[in-house]
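What follows is a single structure, and I will ask about it in a moment.
Missing here is one protein chain; the remaining ones are kept as they sit in the complex.
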C-alpha cells in the first residue's frame, strides 16, 4: 500500500526491506545489489526452521548501521533492492527447484550486472543459481566457494537427490568447488572429493589458528566465483541457529578476511546465505548473518 | 520497492499487511477499514514487550482465512489498508502522545468514515484517539467500551499521568466509560468509579457464566462508541502474552457475542487493540488477537 | 540392543514406547493396539514443527497413569505395541504418500483386527490410511470423523494437491466426512460442503456450550468409522502447539464424551492424531495429546 | 542491608517480599499471615523446576493489586510477613523432611494463631506441616483439603516413601483426607481410597460443569482444615507450569468459590501451595498462583 | 522483614544481594563497594528487556565463588553493600535522568571513597554518574573508559537527546572518552571522533588478536577514570542477551587483562555495567556479567 501523500510526513518506521532503506535507496532500477529471499524448507534432517531464516535476517538488518567502519564507506549507497520472498511449490523439491530456476533466470535476465544475494531457506536451493550461472558463463568454468560444516556431496539423501545434503553433488561436475570449514562428511564424500580434481576441501581442523590457508583457497578459485554460505560453517557459539550445528567452526574475523580478499581478487558473480533456522528469543545469530550479507555487499562494491 | 513488471508473475509471498491482502484489497483509497500500528512502549510495569505487538498481529493475520463462517462473508472485500507502523518519539510520553494525536488527527482528516483500528503498543496510547473523537463529536458524548482486566483509572502511576495505568483517568471526564472484564483495581479507582455517573464497571467475577449482563452493557453505551480492547481482558489461558496477566478473564465466545451486538446496535466510530506482548515461540495468542481484529472489521461492515 | 541377562535386574528406566510399557505389554504379537509414528512434515504453512510431534507424544505418554479412573480399568492390558517411526522420503509428498500407503497396507496385512493409531506429523498423511480402509471395506462406505479447526477441503494448496490443507479433498468422494470443531475455511470449501451429501460440518460456533449436537454427529456416522484428529480442533488454550491455532476451539470433556459414544456405538476401525508441533519447554499440550491417544485406546477396548 | 537514612527518601523499588509490602505491613510481629518459601526439589518425575516456584510466586505477587474487589477490602492490612526461603539439606528426603519439620515446629512455636502459607517446591514437603498440625490438635482430627490432579497416595515411588507421589500416603492414617480435582491415580491408590473411611476423592470428571459437589466437600471436612494446593489441580490451560500436567482440571472461579466457603465455614489452620515449576518467559501461571495465595489470605481474614 | 530471633538459626537461603553476602559483609557502613541497581528502560531500539538486567545479575552473582583464584583473595571481604533498585519515573528520560542524578549525588555525598558500581538498565543512564563525577573533580578532567560495540555519540536518536544511542554525546565535551570494542557507528559519529582530541576509538577490527593496543588505551586515560561497560562490547557468543548484538566483539581474557591494568595504573572512581537484556532460560550471560562486576571490585581493592 502506498501511504497517502498527506500522511507521508508522519514518523513512520523504517521499511521492512534489507537495512530498512527508503524508497530511493531500495529502488530496483537504480540498485546495484538485489536481495532475493527464498524461505524454502522441505527436506531438513533435524529441527527445521530454515523457512523463517530470510524474515529474521531482514528484520535484524534494520538495526545495522549503514556506515561500515572497516571500509570507511556507506555501501548501501550503491542501492540495495529487496524482492518479496519467493514461495516455491510444496509439491516436492524437483518441482520447487524448477520453479526457482525459472525465477532466478527471469531475475538474471533483467539484472544486468546487479549483484544478487539469495537468502535461504535450506541449502538445497543453491543448485538453481549455480546451474543458472554455469549455463550463462560460456566457455568459462564457474568456481563455487562454499562455506559449510558439511560437504553436501551425497549422491542422494533420504530418498531424494534434491536434499540439502546433496546440493553440491548435483552441481559438482559443472563447477570447481572449494569448500571451507568442513568438519562433517561421509567416507563416500571424502572419497569423491579425493578422486576429483574439481573439489577442494579446507577442513576446519586444518585451518583454525592461522591464515596461511587463505592463499590456497584463492589459488583454487577461478576468475568467476559464486559464494554459497551455509551459516553452519560458523562455529555454533556464533550461530547455534541451524539444523545440524557442528563444533569447531569458523570465527568471524577470518571469514571476513577471506571474503574481502575473494571479492577483491576475483569476480564474485552472485551469492547465497542459507540454513539459518532462527531460535525464538535469540536474535544475536540473526544479527550476525544480516551483517555478513551487508559485508558481502560492501566488499563487492568497495572492490569496484 | 515495486517489483519489476517482468518479475511480477512469479510466485511471491503474500504481502506483509493485515491479512496479507493484494494491492487492490489493501489500497487506501478504496479501503473502508484502516489498520494503524503504533508499537509504542515506554511505561510498562512488568516484563514489557508490547512494542512487538503490532508486528506479531500482522504476521499472524496472514494465516487467517478471509472467509468468515459466522457471517458467511469475506469482510476483507470492504478493503483494509494497513499503514506502516508509527514511530513515536522516545523523548517521553507527553511528547509521544502529542505526536500520536497529531498523526491520528491527520489520519481522521483524510479518512472520511473509514473504520480505524489502532494496534498497540501499550495502553497509554489510547487517550489520543479517544480525545480526538471526543473533540470531533460536537454536542454528542462519546461512549468508550473498554475490555480490560484493569480499570487504568489511576490519577498517575510511577510519577507519570501518561502511564498505561492512567489512560482512562486522562479521558474519563470527557466520555462515558463502560469497562468489561475488570478484576484488578485499587480502592481509589473503585471509589472513583462508584462516585461517577460516567463510569460503569462490569467486574469479571460478576459476568462469568452467563450473558445477562450484556444487555446492561448495551444500555450504558450511547450511540457513538469507541472500543478500546486491552488484550489482558481475555483470560490468560487464551492470552498469556501480556504484561500483568490476571486469572479469571473473558472467554472467546462471550466477547464475540457482545462485540457483534455492539457493532449492530451502536455506531462504533473506531477501535484499538493494545497490550499484546508476544512470547517468542508461542504464536497462538497472536493468532487470537489477529482474529479479534478481523472479527471487529467483519462485524462493522456486516452491520452496514 | 538387548540388555545382557546379568544386567537386566538393574533399575532401568521405562522403555521409550507408548506408556513406557514392558516387553510383554508392548509385544506386537499379543497387542490389540498398535501405535504407528509418522513424523512427516513437508508442506506446513506457518512455523512448522509437526515432525517432532510423535516423539513428544511418546515421551509424555511415559508419565501417564496406566489406570483410567473413568473406565475403572487399565486399558494397556490389551497390549499396545509401538512401532519405530516411519521415515518417509523427502522426494516430495506424492512419493511420500505412496510409501506410507504401502507401509500402512503392509501393516494392515498382518494386523488382523488390531487397532492402529497413527501419530503425525502433518495432516496430509491422513489420506493414506483413509484410502487404505476405504479400499478394504468392500461394499461398505467408510465414515471419517474429523476433529479439526479447518476443513482441509481445498482442491490444492501452494501448488500441491498433497498439502495438509487438501487432505480431505483427496478422500471426500470415497467416504462420508463428518467434521467437528471447524472454524476456519474458505468460501469454496463451504460451498463444496454445502453441495455434498457426504460432507457434514459441525462448526465450533454452533456447538460450544451444549451437547445436543452429539446426537447429530452420531447420526451422520455409518457403522465403520475412521477418526482423524487434528489437534488444532482443540482450543489453543489447551493446545497452542500447532501450526495455525484458531480461537474458539473444543474443550476436553465434550471431546471425551463424544469419543466415548462413538467408540461405543460405532466400529472405529482406526485413528490418527496429527499436527502437534511441540513448543520447547511447554510440555502440557504434549501430555494432553498423549492422554487423548490413551483414552481412544481405552474407549475402544472398554467397548468390547 | 538497611538503606542509610539519608538515602531512604529516594524512589526505591518495592521490597522483594510477598506483594512487595513495606516494612510495616510485612513486619513479623504484627503480621497475621506468614509466607514460608520452601524451594525443595529432589524427587520430581518429569522435567523438574519446582525449586524455582517460590521465587516466581513472590516476584509475580509484587504486581498484584492490594485491593480485592470481590471482598471490597485490602487484605494485606492484616500484615503479611515473608520469611526467607528455607534451604533444606540435599542429603536425602528423609533428612530434609526432618529439617523442615523442626523448622515448621519452631515457626509454630512463635506464631500463635498466625496463618502460615508454605510455598513449594515439590509436594513431598507437605507431610511436615500436616504432621505438625496433627500432633498439635489434641483429641481433634485434622482434615486435609487437597487440590490435586494426583492422589499422591502411593506407598512409595522410585524407591522412596518420601516422594512427592507418596506424600498423602505418609499422612493418611492421621487425618481425614478430602481430595479435589483428581484425574490420575493408580489402581492401588483407588483401592486404598475406596477401602478407607478417611479418604474422599472428588474426581475431576465428576465435578466439572456444576457446583453441587461443593456441599459434599464441606460435609467431609471437620472443623480444623489444612489446605494443600498442588497447582496441577488446575487445568493445564491455566497452569502448564508443573511437572505432570493432566488435562481436564479445575477452573479458576469454582476453586475460588469453594475456597471462600471453606474459609468461611471451617477453621483453616494453615495451607501450602506446591509444584509450580515456572516456565521461563511464561509468567501468567506464576501470576495466577500468586493471586491464589493472596485470595486465601483474604478469605481467611475476611472470615474473621 | 527481620527474621525473628528464634528462627534465625534455621537454614535460610543466601540473601538476595550481590554475591548473597551475609549482613555483616553487606553492611553499608563498613562496605568499601556499593552496588546500585537502576533497571531503567525506556528508549531501547530492538527487543528491549534491559529493565530485567540488574535482577538477573544479582541472582547469578549468588552462585559465584567468593574466592578469586587470579587474585588469590576474597575480595568481598572489603564489604559490598547492595542497594535496592532505583525506580525512575516513567514521565520521560529527561525527568528520569534528573531523578537519577539527584539520587547519585545523594549517594556520593555519603559514600566517601566507596566504589560505586551502577547496574543498568539501558545505557542512557550513564550520563548521570559521569556528569556527577565530572562536576566533583575540580580542575581535573575525568576520563571515561567505555566498553561498547557502539559509540553512542549521536546528537539525538528517535527524537530524543536522552537515548541510549546518544549518551556519550551528552558527556563528550566534559570528559576524555576512550572507547574500546567499537564496531558499529554512523559516519557522523566517526567524523565527530576524528575531529575531537578528546575522543579515542579502539575499533574491534583493529584490536582482536593481540594486546599491543592496551598500552595505547592506558596512555589515553587520565588519572581519574570512570568505566562504563556496555555488555554488547563483548562478543555476542558470550553475551547474546543485549539489544543490538554485533559480531566480532571482545573476548573474556583480554577484557580482564585490560581492566586489571587500568585498575592498577589509574584511579577508577566508579563504574557501571549496562544493557544486559536477559534471555529467559539462558543464564550463562548473566553469570558472565555478574563475574565481570566481581572482577572489577576485586581489581579495585587488590590494587590498594
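When the chains are written out, they are named A, B, C, D and E in that same order, and each has its own residue count from 1.
The working rule: contacts are C-beta pairs under 8 Å (C-beta built on N, C-alpha and C of every residue); 3 or more make two chains touch, one makes a residue touch a chain.
The shown structure was predicted, so the numbers you read here are calculated from the model rather than taken from an experiment.
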Sole contact to the chain not displayed, among A:93, A:280 or A:298: A:280
Residue among C:88, C:201 or C:274 that touches the chain left out of view: C:88
Selected from D:19, D:42 or D:283 as touching the chain missing from the view: D:42
Identified contact with the non-displayed chain, of E:74, E:140, E:173 or E:265: E:74
Residues belonging to chain D that touch the chain removed from view: 41-43, 47-49, 51-52, 87, 89-95, 157-163
Positions on chain C where the hidden chain makes contact: 1-4, 6-7, 10-13, 15-17, 23, 26-29, 39, 81-89, 99, 103, 106-107, 109-110, 280-281
Hidden partner interface residues of chain E, rising order: 11, 63-67, 69-70, 72, 74, 235, 237-238, 252-253, 256, 281-285, 287-288, 291-292
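Basically, only the chains that are shown with their structure count from here on.
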Relative orientation of copies chain B and chain D, as a Cα rotation angle in degrees, nearest 5: 120
Repeat of interface C-D, chosen from A-B, A-C or B-C - more than half of residue-number contact pairs shared: B-C
Distance from chain E to chain D - Cα centre to Cα centre, in angstrom: 41
Multi-partner residues of chain C (at least 2 other chains): 47, 159, 235, 237, 281-282
